[in-house]
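With one protein chain held back, the other chains of the complex are shown just where they sit.
Presenting chain A:
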Amino acid sequence: MMAVNWAERISAFSRSPSRFLSGTTAEAFLAELLRELRDDRATYSVKVLLLSPLCEHPALLCPSDSVGEETALELMSVFAQCPPKSVQFRCHLLLALTSVLVCTSCVSGRSRASQDFLDLLLQIAEDTIDLHGDGAARSVRATACDCLRELEACSPGLLSQRLELLGGLRQREASRIHQAYAALHTLVLRNAVYQLTQQTGAGAEHLKALLGGNTSVAWEAEQDCSLMNDKDSAILSSLILGPMGTVPTLQTGPDCKELRSVLSSLLEDSYLLTPLCQAALLHRLTEVVSMVPGVPPAVFRAQLLRLLGTSEVCLLHTTLLMKCAFTDSLFSAEDEAFILKRLVVLSQHPLLSTPEKLFYMDCILHFPENRPISCGDGDETLPVLLTPRLASALVPTVFNDSATMLARFNLLSLVYLEEGVEGEGEGEGSRGLAYLYEHLTSLLDIVQSGGSREIIVTFFRAAFLFLFYFCQVERYSSGLTEKLCKLYLCHTYLAPHLINLADQTQDRLTESSWAVELLKALQVVITKAPLAQLTLQDLSQHLKMLTRVAEEGEIPQTNTLNFLSSIITPSSSSLSGDWRLGNSLLGVCRRLLVHPSLDSLLLPLADILQHLTCHYGNTDIQDHARLYYTLLTTLSREKLAGVLAQGLTEGGRQVKKRSLSSIMAEGEGLTSMLTIHRVEKAIFRLIEAGCEPRGEPQTEKGSDLTLNETESSPGEANVVLETYRAQFEDPNFASEVILDYQLTHMEAIDPHFSQLFSVRLHFNLTDNHYEELSDISVPCLFRERQPPKVRLRLKPRRPYPTTLHASAIFTTQDGLSWHTVLPDIHVAFQQAFMSPPAPPAWGRGGKQCLFEGLWDEISSEGGLNDPADCATSLFCCQLKEAALIALVEKHFLPYLISDLSDEEEFKVLFFLPPLSHILLKIRTEEDAVHFNIATDNWQLLPHISSYLLTITRYRKMLMANCDASLLVFKKRS
């Protein structure tokens, strides 16, 4: 067991918890972790590691509140036994406890463990005597404060009653950890004030009582219920949300001496905190002051100059949020102008990092103005004070990195747009626009001279921004079109970028026809360029482009057709029968077949198709061309459109939906044709077919239970076992669990799906306790007919309960293929039960012999089984005799070894593939019914006991005469 490499296992878990847990269960892994944490031999550095899954994925490991509760109790007892010297481990334990309790909602439910933990944390936080004087206790104390703060953050109001205590602790603490106390105190204060604002009639008195720790005031009683209400997320949310946000207020009148003194003491010490904590503290206090109009925002004034001059991004950010909250009650018009200038300076400061500069630019576009004109719905808007002169410090240059350049481009575009860009050369707006265009041109020049992929992408993004804001300015937008065409001819590999630009401008700028103009111009340059130097690569890009051009009904396609016919004439030898190229050619033709001006294109298009049919050096292309030709020449326009249009109505380039009968050509078309559509809701499901007992597998079929006992008695117990075990030498022997299901429609589904064909079911395992399942085909599924039977053959590696994900692919009447997900299939533990696969000749006597043999072997030390895997256990419950018999009849009959009439002791034998057995001896004792359990696989114990618990509890409910059940485990190792 020492060989377990925890570092590797833990890192495997954290890389992919789902994959890791498919090899075990969360329950087992948690048990392992807890066991190791208790193990004295493990080092504390390993134990710290063991805690990380609990810190990072507590909800995964503790799926229910009760597991969370138990885990927390375990961890707390580990904490109690941990020597004070292991500081790191103690701290991590506190973090793990916090995570487990918060994420399993034990804290919000005020569970026993969470109360204990809260007491523990408060006790640590209050215990300021440092016995060793080495600061070790101090670290744990700081962590305890952090944990308390997180508990308060996740369950606001949790510590409201302790406000005075926490304030006192904060004030008394002089060592560096006063920061942790300050952060805790501030958050609790903020949440407590928030809660007061939510109570009708709360006022100055309540606030005073709260701060003075006088909890006798009436609101205490209401407090608990106010915690868990629906407003939970509102109290979690920041209260400083710009002009749209409303802050709840507490009417106190002007006299808030106590609150003011707390605030000023917190602010006084704020300088001593790290910038990150200062920022958080100031933000919390800003919220408090904005909730209590009785306290003037001027309490912050003494801090302002220090904050405005700071080089720390989070401190300046806090100041901006303060401005957002208090506007002109704290910041004058001069302050506002100063802050804006400061933001412009910081947005291009040589000493700041790119993300910081981008962040400041974002702050300019969401500047908290004292008197905002618009209500600021989250969109970017320019502050009134941002003049073109001021903004000129942020003009984009070719030396900027991509993100900076685009951010500046966007900002300046907004500035110039505001100034007005119409009119030649006059005014800041049009001069600025001229600059932006020039900048775009220099980017284009760089792309032209072979810029990197990054610069290409940046250029197209800048071009999009330019068009987005200025496409109405004819002289630039048409200039850009021209330049783009030239650029394309030099670098045809830019075709996808250009198509993307055309697509996006068309989508976003519905008023503008720029995209169509661009495509038209590209069609001209492509079709007019001399063919002589045309490479195969260029040609394939050209065809891509022309395909896109042909999507536009407004663009005449004669040029395109001329181009096509000139490249397929015999004189141009470049077309050697390349399949891809042929496909690209057909792609253009296909678009042309549905073009609105088809009538005028008919003859040349037919010529081209015929030429391809006869002369193209690839049979597949010839066939397709022939089909198109036939369609074109025989179908009426309407029919042709009907056959082909389905994919185009969606806007062509979107996900293409086509029926099977639709005809396609281009490479992408092939794949899109094979596209399987997705149904969001489940259409059908698998339900368990009637609970007929799962008899012994095939081998038992037809065997007669009433077979004469004596005639087939196989002899001594060990011989019986030997014979029985010999069967398992064939690894396929009795290795499958067979489950029968019916495939049925869900209620209320689209009638479109009421007749389904070629349903292919696919199953995915959620763990690796079973072998992969093969797909199952069902020929058809009609709503009105008998549901088809589906038989799952599960091959367990370990016969644990499991869940299967199921999905299906099927075809509807109209020939479309669909993919759907079925509800998960839960395989219960008892579904793997089978009668022991005894040789057919044995009959009851043989099985009894087998039972006794196995029982003895498991109960004794020896035997063939690995004794480490064997275990016995006892399950007790109170059942009346009749109830017991009913229970046995209902659940155990197929597996009953003893005679049903022998009511003194029932013997039950479950076989679970591949190789496990569970034996039960059920006997009514004086006090209760005893289920003596023996198994050769101890890992099944928790499952069998929970199964027994379920069925007996059910009985109990039925009979209403049973008390608590008792469960005893006795594992032998």
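Here is the rule we go by: a residue touches a chain if its C-beta (ideal position, glycine included) is under 8 Å from a C-beta of that chain, and two chains touch if they have at least 3 such contacts; residues count from 1.
Here is the rule we use: contacts and distances are computed from a predicted model.
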UniProt protein name of the chain not shown, from "Rab proteins geranylgeranyltransferase", "Torsin family 1 member B", "AP-5 complex subunit mu-1" or "Myb-like domain-containing protein": "AP-5 complex subunit mu-1"
Among A:Val299, A:Leu315 or A:Leu605, the residue in touch with the chain that has been omitted: A:Leu315
Residue, one of A:Gly253, A:Pro350 or A:Pro731, that touches the chain absent here: A:Pro350
Residue, one of A:Ala174, A:Leu603, A:Ala748 or A:Ala882, that touches the chain absent here: A:Ala174
Option touching the unshown chain, where A:His57, A:Lys847 or A:His917 are the choices: A:His57
